[in-house]
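Working notes, beginning with the structure itself.
What you see is the complex with one protein chain gone and the rest in place.
As written, the chain order gives the labels A and B, with residue 1 at the start of each chain.
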Amino acid sequence: MTLTKTNRRTAVGGIAATVLALASGGVLAQADKPLRIGFSMARTGMLANATPSQLNTYELWREQTNARGGMDVGGTRRKVEFVTYDDQSKPDQAVRIYEKLITDDKVDLLLAPWGTPFHIAIAPVLEKFKFPLVGNTAASVALRKVKPGYIWFPTSAIPDRIGQELVKMLKGENVKSVAVLSNVLPFTKEIKNFVEPELKKAGIEIKVSAEYPPDIADMTATLTQVKQANVDAVLALAYPGDSVLYAKQAKELGLNNPFQFIAIGPSDAFFAKAVGATSAEGVVTIAHWSPKAEWKGSQAFYDAYVKKFGEDPDYLNSALAWMSLEILETTVAKTGLDKAKMREMISSQTFDTINGKVKFEGVQNVITPTAFVQTQKGKLRIVWPASMATSKYEAKKGW
Amino acid sequence: MKDLFPNRWWTLLWACCLLALAVLPFVANAYVVGIGLTVLMWIALTQSWCVLSKMTGYVSLGHVVFYGIGAYLVVVTWQEVPLPLAIVGAGLLAALVAALVGLPVLRVRGPYFVILTFGLAELVKYTITWIESASGMASRILFGAPDLPVIYFSMFALALLSVAMLTWVSSSRFGHGLRSLRENEEAAETLGVPVVRYKLIAFVLGAAIPGMVGAIMALRSTYFVVGQVFDPMISVTVIAMAILGGGDNARGPLLGVIFLSLLSELLWVNAPLLYLVILGAILMVFVLVVPNGLLGLFERKPVPVVERPPTDSAA
Partner (left out) sequence: MTVLDILLSGQLLFAALVTGSLYALIALGLNLVYGTMRMLNVAHGDVVMLGAYGAYWGFTLLDIPPLLAAPVVAGLGGLLGWALYRGIFQRMLSGGSGAGNNRLESNSLLLFFGLSIILQNATALVFTPNNRAYNYLDTVYHFGGVAMTGNRLAALLVAGTACIAVAVFLSRSVFGLATRAVIERREAAHIVGVDVDYVQRLSFILGFGSAALAGVLISMLGQFSPFSGFPFTIAGFIVIILGGLGNTMAGLLAALLLGVIETYGVALTSANMRSVLLYGAFVAALLLFPNGLFAGRAKSR
């Protein structure tokens, strides 16, 4: 099928027409009456597999809110509509998206994207346009350097506190030696930077200290070293991508150390499905939420999530996302859409969330303690700190 | 100059584009200015890529390495070295790296060269990753970066510079030498073209601007993670834009950049879930249906009898 120049031009013209049609369709679809809330989310690219836990939570909230007649904006209920774009797992795309949401789409409210780099990247944009946003899935000591005022971080999983609390927990379990493996991505590397000095201070021997790149495909070499070291605890500072690899290869090599910690991964339902229930059992990970009777709404959130999506929410990311929505809801109900008033209220009020009380000093949440959970009989239970625990820690009995 | 402005229609087109881009920050909102910035960035990257790859036929799949090196320099010297110095330094550093590795790298030909350049970019990426983690750095954040208009106009200057460079190379004797070695390197050498020197010069020339582009874009996203700065997709996109634009001069790639970046933006905004699929399909359709690129579509150049593919007569 050879094409003459005319045919070619027709084909290109056809493409151009299709594209224009799509463009005009987009322009016409914008309405003004519902409450428009904008955010960016990685739907493609490297991080796309981590964002569903947050996106699902946003969707669940919107569904429930609209079922109640809409979000309470200073006394009036308005139906919620999302304006969202794919940031392709690139922080600079997120910057452009939030610029677009604020200046071009002119949304009423903003929600946070997924992940620390994205929160930090958009902070300058929020400050420039004086648009407050309650963050969620971000944790880094660098957050404290962000100028307070337009973004807040409810999580307590900040690497330096994780380092301190983890070592306290290890000391409590009489651990004398550890192996530390870390993914070089920012969050886990930060944890390593903080946990190692704490271990030394507490007199716990670090027999193996290794780092690996995020795209690692085989950990045999490193894990063989760990096996030989015969430590009491293995701290696998892994991301969801490598958490499964670690678990599978730890099983192959028979790493039967009683204390197994995997930084990120096991708080998501996916982990147990990927490695099997026996392997997932007894693994300790970072999270500070669990359905608890005294935390209002926590059980309801859990049940609603399971009902809608057929799997457990991510105990860290989904919970944080929901908390940020609760804070936003409570604020807007009182202040309406006045940005200055919103800002003032978020910075000073104590909020009730599914994770208990939350209050911000500067950008950080000062109430929720740094905590760890453990999979026990297939369910995640808070095992540290004792003040918040729903269950006691149990040593892992092999993979 | 004939290369860029062969007739008054082209001159008019470029004048309009230039004007539009120049006034953008004064008339449009931050989002639209962002699009303009993106277009300028791709212009600078693609034109500089063409200096080597289009002219000599040595297709480089590692153009992002210079971009990344430039970005890294700025990040590492942040607030210790005045910014303009760092940016110029970034360009010089990238050119230096090109000069150092150019001779052995350019001995490799064809598809081997393609993958070698890719491997080189990845090697630099992982080396920097290793250096960063060995020095305890988890990530780098640039607080206090300049505003969008400053970034925009710096990029504007770079884009102009790159267009000027490609135009000059394309219509100079140097450029003709490059084209001759593309057609047949051995023959060109026999005829007296200093092949090795020319290739190296083209390589170094093409490296300086991406270095500065990377430096400036680091200021835009302010959060530096090695893996995302040395993104192979940047290299691939540059190739896509150059090929879609077509032609053997400075005009083609400009068309390609404008077309692809505006198309991507349009699709991304309006068909957010589907847009990459559609984009991929459009790329494929283009290569099959319009193999001479956009320039080939708009310009009816008489095809020499020798080159005309036999199937045309059947049409």
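Quick note on the criterion: contacts are C-beta pairs under 8 Å (C-beta built on N, C-alpha and C of every residue); 3 or more make two chains touch, one makes a residue touch a chain.
No experiment lies behind these values; they were computed from the predicted model shown.
**Student:** Touch as defined at the start, partner being the missing chain; which of A:Pro148, A:Pro213 or A:Pro385 qualifies?
**Tutor:** The missing chain is touched by A:Pro213.
**Student:** Out of B:Val23, B:Leu191 or B:Leu274, which residue would touch the omitted chain in the full complex?
**Tutor:** Only one listed residue reaches the unshown chain, and that is B:Leu274.
**Student:** So which bits of subunit B touch the chain we can't see?
**Tutor:** Touching the missing chain: residues 57, 59, 61, 104-105, 107-112, 114-116, 118-120, 122-123, 125-127, 129-130, 133-134, 182, 232, 236, 239-240, 243-244, 273-274, 276-277, 279-284, 286-288, 291-292, 307, 309-311.
**Student:** Applying the definition given at the start, please give the residues of subunit A touching the unseen chain.
**Tutor:** That gives, for subunit A, the contact residues 1-2, 43-46, 48-49, 51-52, 184, 210-213, 215-222, 224-225, 228, 240-241, 244-245, 248, 251-254, 270, 273-276.
FYI, only the chains that are shown with their structure count from here on.
**Student:** Can you give the whole-Å distance between the Cα centres of subunit A and subunit B?
**Tutor:** Going by mean C-alpha positions, subunit A sits 35 Å from subunit B.
**Student:** Okay, in this complex, where on subunit A does subunit B touch?
**Tutor:** It is residues 2-5, 8-9, 11-12, 15, 19, 22-23, 25-26, 43-44, 46, 84-86, 89-92, 95-96, 99-100, 102-104, 117, 120-121, 124, 140, 142, 145, 184-187, 189-190, 193, 211, 213-214 of subunit A that touch subunit B.
**Student:** In their shared complex, at which residues does subunit B touch subunit A?
**Tutor:** Interface residues on subunit B, with respect to subunit A: 29-32, 34, 38, 126, 129, 132-133, 136-139, 141, 143, 145, 217, 220-223, 225, 227-228, 231, 263, 266-273, 275-276, 282, 285, 289-290, 297, 300, 311-312, 314-315.
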